[in-house]
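Every protein chain but one is kept in place in this view of the complex.
Take a look at chain A:
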Amino acid sequence: MTTETSSRSMGGAARRPMIELRGVTKTYPGGQTAVNNLSLDIDRGAITVLVGPSGCGKTTTMRMINRMVEPTSGAVLVDGEDIADRKASDLRRSMGYVMQSSGLMPHRTVLDNIATVPRLNGVPRKDARTRASELLEVVGLAPDLGRRYPAQLSGGQQQRVGVARALAADPPILLMDEPFSAVDPVVRQELQEELLRLQRDMAKTIVFVTHDIDEATILGDKVAVLNIGGVLAQYATPEEILRAPASDFVAGFVGRDRGFRHLSFQEGEGVRIHSIQTIEVDRLGDPDAAVTSPWTLAVDAGGRPQGWVPQNRRSAIRSAGDLVPGGSLYRRGDTLRRALDAALSAPSGLGVAVDDEGRVVGSVRAGEILELIEDARVSRGRANYNTAV
């Protein structure tokens, strides 16, 4: 499914894929075939995720792009040029590399670590350091961390420095091998969001390796699912991989709740927003402030949701501390997944919809959201198979 794409996109130089793997095979000494006849076009300015079970050859594939591993057969082209003809160290300096363990040099300060590649390229130390401290800010670290040594940073901070270092020489390509898998889930999510934010401005060609399908669908513009032995199982947008896995292997790898996860790709624009009764928290202590619907939403002075007041327990609720805690919020325009989650997680069954400033605009209902989902599914079925199954 990918071999033909290269010939199709041969047209203009601008449309040419940034990286092309052409029938690449890697057999390690000892006979282990890590990657088997893999052909893959990696789009310019996009995030391409390589995902698959442990040992399926993701790292090997990525390391053949910067010649840290030499293919047994086949070719890798970058910008149309066979990388086997380029000096390995020059090629590597044109690609940022981030790995799971930060790989920072313990004996150098954070700033000098970031400045490594510019220094190798002959940039004067002072300029390289100036640029390095700018990058600290870009990756969301305080400038005074620059004088520390890697051992004095937390795991998440080290990964950020690793990203800054990869960006330092402003390479067009970034190779990232499970860069966020050694940090805890909260930090991981932060780093993922940060990467997407950075990528909006940078538009680098990023090859990202992970074994986590969630991370793959969150980050990838395109996802390549690899099977053991380095066989390409599917190469498509994350949405398509969730919606239409190409094989049982992909379906199994994507997991049981793929239908639910696929909702993350569906716009929630059509969700109906109903009006909702609210009460200001300041008035809770006033016994005369009655509530008339079974569930009333308490809001602060700015109109932001604080919690719920069930009608039958109105008299027991005197202050913000007595409120029944709310569920997740649905920001108007978010995905259907968020809308459904808001509705299902609310104790009242009413998902709270808010605007961009976090002010309550109304409620959404699970039943209606499910109808929308069903409609979308039916019309997709028609489009794809000419039938509505």
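Going forward, contacts are C-beta pairs under 8 Å (C-beta built on N, C-alpha and C of every residue); 3 or more make two chains touch, one makes a residue touch a chain; residues count from 1.
Keep this in mind: contacts and distances are computed from a predicted model.
J.: Match the chain absent from this complex view to the correct UniProt protein name in "ABC transporter permease subunit", "Anti-sigma factor", "Phosphoribosyltransferase" or "RsbT co-antagonist protein RsbRA".
T.: The missing chain's protein name, per its UniProt entry, is "ABC transporter permease subunit".
J.: Which of these, A:E20, A:D43 or A:E215, touches the one chain of the complex that we don't see?
T.: A:E215
J.: With the full complex in mind, choose from A:D85, A:D184, A:D248 or A:D288 the residue touching the hidden chain.
T.: That would be A:D184, which touches the missing chain.
J.: Out of A:L50, A:V117, A:L136 or A:I373, point to the residue that touches the absent chain in the complete complex.
T.: Answering carefully, the residue with contact to the hidden chain is A:V117.
J.: Which residues does chain A use to touch the chain missing from this display?
T.: With respect to the unshown chain, the touching residues of chain A are 53-54, 63, 66, 68, 88-93, 97, 99, 101-109, 116-117, 120, 148-158, 165, 175, 181-187, 210-215, 253-255.
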